[in-house]
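A single protein chain has been removed from this complex, and every other one stays in its place.
First chain written, first letter: the chains are A, B and C, and each begins at residue 1.
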């Protein structure tokens, strides 16, 4: 098999680069995302990310949907923060109509959002462990997330896509077991979380692989619009729950988790700490659900927003979700734009990964917690 | 395994640092091993559900959204007036309501339900049809084993053949 | 100790055969016999290990593991093997056909060769070379050749990256494996595996050799895990980075060969560690506890051998399912900055201990 002809001569230069496609089907892109890597040996010298493999045109679909129908589309953007996405649209519509939802609804919405956040971060932890090669974490995280999904299923009827929060309140009242189940969940998770730390956080291999890898400075985070836990790992204080409280966040104490290192490990720790933080928010709220059974205000069958444009920000598990709605007073919106957190977080990877190894790229993209349907929408 | 440049450290300190790091590393690894081996030796923690075997005991939550159903009474009567609000509310067009002219005993001509067609394959379980139904005719069923070999089986007619409107509900 | 001596059995087979045919034919027949037995053994151990690995990881992960095919899923691996046999053998466009097909065989032959020198019980050893230990080390390191060929001939960048990683890794960790075994060679004064095992009749080297032997044991476990490309050192595969590393392009039975060889290498590493550090088929003996030692003697040596081996395999599996994967540069740092220097110092200490006669 010796190749003797001159045309096959391989020139071995000092800076020989080659291109490799990571994705669209790749175990660590968590969906159909493609990184076009330029490599020198194992070192990444350039990343170009290509998305759009599952672009469904949700924004276009919203233009032919009534405001109630938009809700079920938002479930499918960032499917790990389905409740929070629903809440964003509901809040935007309510703001436009000038409706004040009952206190009880606000508290329940907040509880659901925090549960979603815990569930999402648990799943992220599982998947991040997988990315790093610790295969067992996946099952531990999933096992604990299952408890949260059970709570959702009992109240909302769905495990992943709930369509539960709707303009005007909730689709229906929460299940009578709702409070009791959350009261069980909090101590259970409090018991299991130190286990996560012992298994993965403290592990020397993980620390070595994540410290000083993919350092995102605060300026970079702001300039590129990296929000959520990824931004807070770079000391970018961007928690909408703190800065612009919505629903019932104004009555609870929310400690914003901030780390200053900006590396992969900082982003990792922000997320784990946020689970603790969310649990403490849940603890504060779970006793505050007002008595009664009003779960929604009466809405007209066909909602027509007054003409104008409206913007609502909420904090999903991955960052700031913005809903920008333009209405001309008809029953369909003229334009709905979702400022999805992952879409902004993705492109910063092109800076972070350069100069690191392929294995680090996996760690960095894992620590940014990308959910591809949210990027593509 | 840490690769810090420690030029200012003396030989002995470097030596101590080397071993303290080594020991730290080993200790963290052992901690992890204790957790996994702990789970290995505690079979009570196993959470796998043996699905086809536990079918008899497997019960979904009451509100589980398996499919849209129309409940019928023992006399084969449903509550659907055929108003078509569910069809209007469905975001995916998975519901088609086909009505027919009916004549009441009083001789009045009213609209009655002929076929309530439901495309399960297109349904996204948003719950708008169930919520918006003025006469509570629709509900969510608990069935979740929907796999079929032919896509056409996913299109269902929700009202049973020969079923009539319940007496207490006024047709429009 | 004389309860279970297989040498009389093998002797009688040899004599029976000699009475029937010419010496040359006797050798051929014996070789064929041994070959067939080892092939069966190889397949059996391979299948068993795949099953055990799945069950172990399932229990670690709060799962049940395979439980559909056969009782407790025992036949699952056989079913998988049948599936792999029926799968299409894919060939990558412009791949080097000859090398592509050769690579899995090199890998599997390398692991197969080493079994011959393993002492399973007294007298139950196909090849009792006087350089047995050396033979096993050299033969198992042939695996890397197959991996490199597989990566190179696949005409795929992922494969090539995996193969290159594997090359760097195996060559470095080979040093540590050899060095840690060197301590026992110094202790026992021989490279012949049967002699090493016999030298542990009154106690295993792990216990007799003080701390240095323990350090060597730990280093051997780590280094041989790395040498067999198992997690957390599975750079060559690195599922989340390189999809499947060097065997990305392989399918069907050729993939199964790689798969089987990986498990066989793990078995070999564990068996070697058990033989050298834990006394091989020698039962557990404590000085002064005659009654206890008697009871231990009654347990057959094969049980001892496989018991020790599988205990070590369990530890190696636990490594894989607990730890995150290292990065390639950290992997090499671990070897060259930690394992190798410690190993060298360790050998010095061992020589000192042996010179002074401090060991038991």
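Everything below uses one rule, namely that contacts are C-beta pairs under 8 Å (C-beta built on N, C-alpha and C of every residue); 3 or more make two chains touch, one makes a residue touch a chain.
FYI, contacts and distances are computed from a predicted model.
A chain of this complex does not appear here, and its UniProt-recorded name among "NADH-quinone oxidoreductase subunit C/D", "4Fe-4S dicluster domain-containing protein", "ABC transporter substrate-binding protein" or "Peptide/nickel transport system permease protein" is "NADH-quinone oxidoreductase subunit C/D". Contacts of the undisplayed chain with visible chains (whole complex): A.
Listed residues A:36, A:59 or A:195: the one in touch with the omitted chain is A:59. Think of the hidden chain as still there; on chain A it touches residues 51-52, 55, 57, 59-60, 64, 95, 222-225, 227, 236-238, 243, 308-311, 313, 320, 322, 324, 326, 328, 334-335, 337, 339, 343-344, 346-347, 376.
Basically, only the chains that are shown with their structure count from here on.
Taking each chain's centre as the mean of its C-alpha atoms, chain A lies 21 Å from chain B.
Averaged C-alpha coordinates give centres for chain B and chain C that are 48 Å from one another. Listed for chain A are residues 136, 143, 199-200, 203, 205, 208, each touching two or more other chains.
Residues of chain C in contact with two or more other chains: 60-63, 321-323, 330.
Listed in rising order, the residues of chain C touching chain A in the complex are 57, 60-63, 96, 98-99, 157-158, 161, 165, 231-232, 234, 238-243, 320-330.
Looking at the complex, you find that chain C touches chain B at residues 56, 59-64, 67, 318-319, 321-323, 330, 333-334, 337-338.
On the side of chain B, the complex with chain C involves touching residues 1, 3, 22, 29, 32-33, 35-37, 39-40, 43, 45-48, 50.
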